[in-house]
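The next block holds one structure in the form of structure tokens; read it before the comments.
One protein chain omitted, others in place.
By letter and in written order, the chains are A and B; residue numbering begins at 1 in each of them.
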Amino acid sequence: MKKKKRKKIVWTSMGTVMAASLVVGLSGCGGSNAEKKQKAEETAAEDGLETVKIFGKNYQFTGSGGQKVTLKDWSTQGKSKRWKKLTDDLADKGVKLELELIEPDQYETTCQTMAASGEFSKYDLINISPLDDKTKINLVNQKQFQSFSDIWEKYSEGEAKDFFETEAGEYFKNHMKLEDGKCYWLSDFSTGIYKGETKANMAQGFQVRQDWLDIVGEELPENIDEVHQVLKKFQDEDVNQNGKADEAFYVNFSGFATDVAQWFGLGPSIAFPNTQDNDTVTSPWYQENVKKYIEYMKKLYSEGLLKMDDEQFSTHMSNNEVSAISNYATQIWLEPTVAIPEGADYPWYVPLRAKAVEGQTPLFRGQYHYNPSTRAYAVSGSSEKQEAIAKILDYLLTEEAQLVQEYGIKDVSYKEEKDGRKQRIIDATLENTDAVEIALWINDSIFPRFDLYKDVSDEMETSIDIAKDNGVTSNPEGKYDFMLECVNDQEHRLFHDDTPYGIPTIEEIDKQNAISSDLNTYSQELLSKLIMGQKSMDDWDSYIKDLKDLGLDEMISINQARYDRAMK
Amino acid sequence: MKKRRGIREGNPVITFFLYALTAFLALVTVYPMYYVFILSISEPKAAAAMNVYWIPKGFSLDAYKALIGDSEMWRAYLNTILYVVCTTILMLITSVMVAYPLTYKGLKGRKYINMFLLIPMYFSGGMIPAFLLITKLGLYGHPLSQIIPACFSIWNIILVKAYLSSIPEGLREAAKIDGAGVFRILVDVYLPLSKPILAVLAVYTIVAVWNNWFSALIYLPKTDWQPLQLYLRRVLVEDTKQIQEVMGPEMAQEMVRKQMSGAQMKYAMIIFTTLPVLFAYPFFQKYFVKGVMLGSLKE
Partner (left out) sequence: MKGTKKVFIRKRSPSYKDKETLQLYLIMLPVFILIAIFAYGPMFGIVIAFQDYFPGASFFGEGVKWVGLKHFDTFIQGKYFGRLIRNTLVLSGLNLVFGFLSPIFFALLIDQIKNLKFKKFAQTASYMPYFISTVVVAAMVISFIDQDGIITKFLSAVLGFPNKNWRVEPSAFPITYTITNVWMNFGFGSILYISTISSIDPGLYEAAKIDGANRWHQCKYITLPGIKPIIAINLIMSIGSLLATNSDLILLLYTPSTYDVADVIGTYTYRLGIVSGEYSYTTAAGLFMSVIGFALTFAANKISNKLTGYGLW
């Protein structure tokens, strides 16, 4: 009896394994058959169009109702009018796209493994954003990517060539070029303008709850003492009415990008180009008012008015605990995440700049009016589709293409108001597959995003609309006013990220890599602990010495070199 | 005799204490799952705020509806079941196949075998060389890439060997006298007695394969063959804030939308994907029954 049972088990398991491998093997074969069929169909349908093989990310848009639309959906389901327009227009130019899309969470790893195995040669245009600069440069040296500059110079039918000769184009080129003066990959690029005249782009700011100010009967604070007072009053009077003194300003204060630091004239990162000092790169640690800033934040923290912004932030927002934030001035997407108590007004964050120190105008962080990004799209070294790619580039640089990309099709994904302003159509269920704000092909997916006709007044005016739609009666134009102030005060703007720097050389990268991790760890720890009162200000000189030992000055000089190469 | 019997039954005070301690531990471990469960059926905003503790706030099955209606999810579920079944069966086979011969204490070359087994436990070339190997073998994108490299584990081999070594050699000698060869001894003597350790191995492997997403992340670029955990992690990870990057305004906005809609999803997902594995254990529990050895000794 036992023997039979055992034999049964052994045979059953072997049988299962064999059956399973059969299934797997068959489907594997079936899969490649289907693929072969598809390729045959494609080559048959070529009809004179150049196919450009693209390897990119399957960007996924999440609607406010939780529904999702992906680039794959657009390219395969045939429901998107915007996608149809893109492909039709490209077909008119004789270009056809063949997409290989990988899911966003896998993209980084897949890109690296593709680089390692030399698979890039299978494609023409590749989204190489996940690769670090050193790898990118090394791959260029290995001839895995070819020169984009050569492509547009030789094959552009107009738009691309023209663009790169404008001031904006020059700026872009200078920030993308490698040591030989050529660009081997392109990032996104936006230019900002206000009402067609003033050059300006998105600004960021410290924003406080206007509706809470009304509850406690205060005006918008104008200096740091008033800011302190107002934050304290929110807590004392328990404006969110949950019985706890939990109303606070949430920001990541282990770094200097807090907007409050900028009121003291400090830069937002450990080594930054100081626009107030002829763009000389320096560190907030060396600046005049750094101690005063830390003392101020220390005071706020010790009174429970300042808290660290971390992964729990969205929970705190939900719980209506956040009195103030640091974010883009015209943001209108954080307010909906607050769970408003019964009968309360719609939450409304209004940005402001407060005076901190005598003789120091409060600065603000903002995008430069020419704004590249950290993304990268490259052409593989073995590709022979230079002409087709140049045509794509030409197309992406036209105003028409950018309209489809930013807003879409009129009356399908956007409406035009009487005053000519465009309003995007929002569809929470995403039944309207085109109602996805910006097109799915330029958001870190397959194409670089050129946004050359952006007028920031659109965003500004949208903020007023949103306010009115939600019944905000008190200071609905708060965000607009602040942005306008910033637009007209560009001389007090600081760069908000690292994009002003040019591409580093390999030596610079190596030097930076050797320093940055430890330096950043030390700086973040030090700043957090000083503000939290866990380290004493008395040992200031030893801290500065430590920072120097860790290479702060070297970091500064590297960044200066990179800045000068690109900007001057 | 009466006194001794009293002690044999166990001091009631200590018994009570032990039961109470166990109950406390059970509560402390059950509660978080319960917490996840009530978050998954509460109203979405309450789930985002995470302030439900004992009973759900509001009621909403939206997250589950969204999950169940997703056909890609079911495909991923099927894939996972396939991987689990195949890998577990193979794992049991491979572990025993190496562990059993190692119980022969005088086996020639033992030392070399042990070194051969030990080294890979500590030294590995990393992700990229492994990737290159899989690609060279033609397994990139193929479901077998999830099964074959995963169907053996040196740690399991060591474990099974330790367990098999505790089976008395007398049984083996007895079988030899009966004329049994090496293979026969394995099947007739060792296998029946290894039920407890094989059950443990099965549970370990089922859980490990069920939870695995990393090898799928690297080796399965197309969604057809991707397992459940990769699919779920996609939704979960997309909601995690990227603190390092300086985001453009559109990205920042997108992040917030994802966090809002995904907040409740992750709880529903945990419940949905954990339940099957939780129920696998009791099924194997019956193999952890006392008296497995007893029968064989009497023989």
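By definition in this document, a contact is a pair of C-beta atoms (placed from the backbone, for glycine too) under 8 Å apart; a residue touches a chain by one contact, two chains touch by 3 or more.
Small disclaimer: the values here were computed from a predicted structure and weren't measured.
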item: Chain not shown: contacting residue from A:E179, A:E288 or A:E525; value: A:E525
item: Options A:D162, A:E311, A:D469 or A:D539, residue touching the unrepresented chain; value: A:E311
item: Contact footprint on subunit B, counting only the chain that is left out; value: 4, 7-8, 10-11, 14-15, 18-19, 21-23, 25-30, 32-33, 35-36, 50, 53, 94, 97-98, 100-101, 104, 106-108, 110-111, 113-114, 116-126, 128-130, 132-133, 137, 148-149, 151-152, 154-155, 157-159, 162-163, 165-166, 177, 181-183, 186, 193, 196-197, 199-200, 203-204, 207, 211, 236, 240, 244, 266-267, 270, 274, 277-278, 281-282, 285, 287-294, 297
item: Hidden partner chain, residues of subunit A it touches; value: 112-113, 115-116, 118, 131-132, 134-135, 138-139, 142, 144, 244, 246, 254, 308, 310-312, 315, 509, 512-514, 516-518, 520-522, 524-525, 527-529, 532, 534, 550
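FYI, only the chains that are shown with their structure count from here on.
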item: Subunit A to subunit B touching residues, read off their complex; value: 2-3, 6, 10, 13, 16-17, 20-21, 23-24, 27-28, 31, 60-66, 102-106, 109-110, 112-113, 116-117, 202, 252, 257, 310-311, 313-315, 318-319, 327-328, 330-331, 333-334, 336-337, 339, 373-374, 437-438, 443, 459, 496-498
item: Sites on subunit B touched by subunit A in the complex; value: 45, 48-51, 62, 66, 82, 85-86, 89-90, 93, 127-128, 131-132, 135, 142-144, 147, 187-188, 191-192, 217-218, 221, 223-224, 230, 233-234, 237-238, 240-241, 243, 245-246, 248-250, 252-254, 256-263, 265
